[in-house]
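Right, chain A next:
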Amino acid sequence: MDTLFAANSLAEFFQALLALVGFPVSAPIAHVIAVVTHVALVVGWFGLPAGLFIWAERKISARIQDRLGPTRVGGKFGWLQSLADGVKLIQKEDLVPKDADGLMFRMAPYIVVVASLAAYLALPFSDGWTAVALDTGLFLTLAVLSLEVLGVILAGYSSGSKWALFGAIRESAQMVSYEIPMALCALCPIVTAGTLNLNEVALLQSGGVWNWNILHPFNFFAFFVYFTCATASCKRAPFDLAEAESELVAGFLTEYSGFRWSLFFLAEYASMFLVSGLATVLFLGGWDDGLGVLASIKTASPNGAVSFLANAIGLLFFLVKASVLVCVQIWVRWTLPRLRIDQVMTTCLKYLIPISCFLFAGTVAYPLVLATMSGKTSIIGQPAGERLVQPKKAAGVSNAGATTESHLRITATGTEGSGR
Partner candidate 1 sequence: MESLGNKLSTLLAIAWLLPLFGFVVEVFAMSWPNANRKSKAAAYFAIFCIGFGFVCSSIAFYEWGEGTDWAAFKAVDHGHSEVANAAEHGEHAATGHDDHEHKAATHETPKRTVFSGTFYNLAQFGNLKLSLDYYIDSLTLAMFVMVTLIATCIHIFATGYMAEELVDDYVDHQVHTHDGGHFHRPGRFYKFFSYMSLFCFAMLGLVLAGNIFQVFIFWELVGICSYLLIGFYVERHSASTAANKAFIVNRVGDFGFIIGLMILWTSFGTFSFDDQHEVDGNVNKVTAGLFTMVRGHDGHLDRSSDGQTVLLKNEQDVNGEWHVRKESDPGRKTITYTLLIVAGLGVFGGCVGKSAQFPLQTWLPDAMEGPTPVSALVHSATMVAAGVYLAGRFYPMFVPEVLLTIAYVGCITAFVGATIAIVATDIKKVLAYSTISQLGYMMLGLGVGGWGAGLFHLVTHACFKSLMFLCSGSVIAGCHHEQEMTKMGGLLRKMPITALTMLVGVMAIAGLAIPGTSIAFSGYHSKDAILATALAYTKLNPIHFLLFLVPLLTAGITSFYMFRLWFYTFLGKPRDQHLHEHVHESPWEMTGPLLLLAVLAAGCAIGGEDGKLFKMLTFSEPVGVGQGVDGAAAHTVSLPGHAAIHASHSTAGSAALLAAFIGMSISYLVYGKGVINPADIKRQAASVHAFLANKWGFDDLYDVMFVKPAHVVAKFAAAIDKFVFDEILHTFVRMGIAVSKWDRKFDEGVIDGIVNLMGNSTYSLGISLRNVQTGKIRQYVTFIAVSVVTLFVLLFALYPKG
Partner candidate 2 sequence: MTAEIILFWLFAFLTCAGAIMVAASQNVVRMAFSLVLTLGSTAVLFLLLGADFVGATQLLVYVGGTLVLLVFGVMLTATGPFTRIKSSPADAILSGLIGVVFLFIVASTVTAVNWDGENGIDQKIAMGAHAKAVEGGFNPTQQGNTTRPLGLSFLSLRADRDLKLDLPKESSAETNTAPVVPGVSVVMPGVMPPPKSPVPLSTGYLLPFEIVSVHLLVVLVGAAYLARTKRRATT
């Protein structure tokens, strides 16, 4: 029973579970099962919540615009409106323009969807509850996110329509430029934590709101810059230049209809949730409740059902935080007007990049300066080196080795010795 809850990854979990049930399987099979489960989870996740978000967006926008929004389908609040939309979209005819590049035209939506899907690869939903606990988690996530633009370009180009092309070019230009400040700001908490492993980043913030990175003087600003860039990279208003219905009919979506169109739509919401979750993990303490209860529980009983339960509760916290951020994005979309393309680029290249560079440098210098002034490396909360999870987790989370770890600490925070 313990092994069940002592599992480091889903694969081990299943292995233990099946062994418990009486079907002992080898590790590879367990891996396959785990992979399948992951995919099922993620797809299911935004099969369902994407719908939820769409519904939420309709309602929120309606409220912002002083309307009721959907009220009919499925009860008083129109719960099933999204489902109805989905059914309608699936029923629609799959059109491919005559002089479009058919293959590309068909392929584009899948690339986008796969990109935003794959971005969930390294995102931890709760302590250790991640598809692949990569050491380069954030890095990989950003990389995969950057793949999305290719799909957009492909779509715009292969449509063989100038509106689509315009939209695609705008989109690519915008995303390629916004990636830079986004990555820089995402690196700020990484520097503070000293690891790219999202799971560790989250763990390092656990144990109280005062440990969250957002209270770090530089990360605080970094959060907002990051969120702006994230919004832009999701093509959300006020940065939705790609489908600027007032200028380009619908941008790169012009020629699309039916299911393929809805794939783009899904991908958009998926990436919205992804960037929000990323923000949660990086700045908002991930699955940590603000009071350090869960952290204390887990430290009290590192493994077993209790910690499992704690993880489950942490999952809820995580979802809530992320969803709130998504709602914020929706809110922003329906309240702010759209910028001109030149304004968009100006915002990025002239303001966000310098600001983020400054923030990054500040975050790097901050602990060193602080350590030289006062022996500590952070004003509020424990220094990063001291709030580390128990060694058992460390084995699963990072195989980088204690010595390397300690070196990493030294190089990252200047004075702190190894907490492990």
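Keep this in mind: a residue touches a chain if its C-beta (ideal position, glycine included) is under 8 Å from a C-beta of that chain, and two chains touch if they have at least 3 such contacts; residues count from 1.
Regarding candidate selection, all candidates are chains of the complex that A comes from, given by their letters.
Computed from a predicted model, the values in this text were never measured in an experiment.
Note on chain A: across the options 1 or 2, its touching candidate in this complex is 2. Within the complex, the chain A residues that touch candidate 2 are 27-28, 31-32, 35, 99, 101, 103-104, 107, 132-136, 139-140, 142-144, 146-147, 149-150, 153-154, 157-158, 160, 165, 169, 172, 176, 179, 195-196, 395, 398-405, 407-408, 411.
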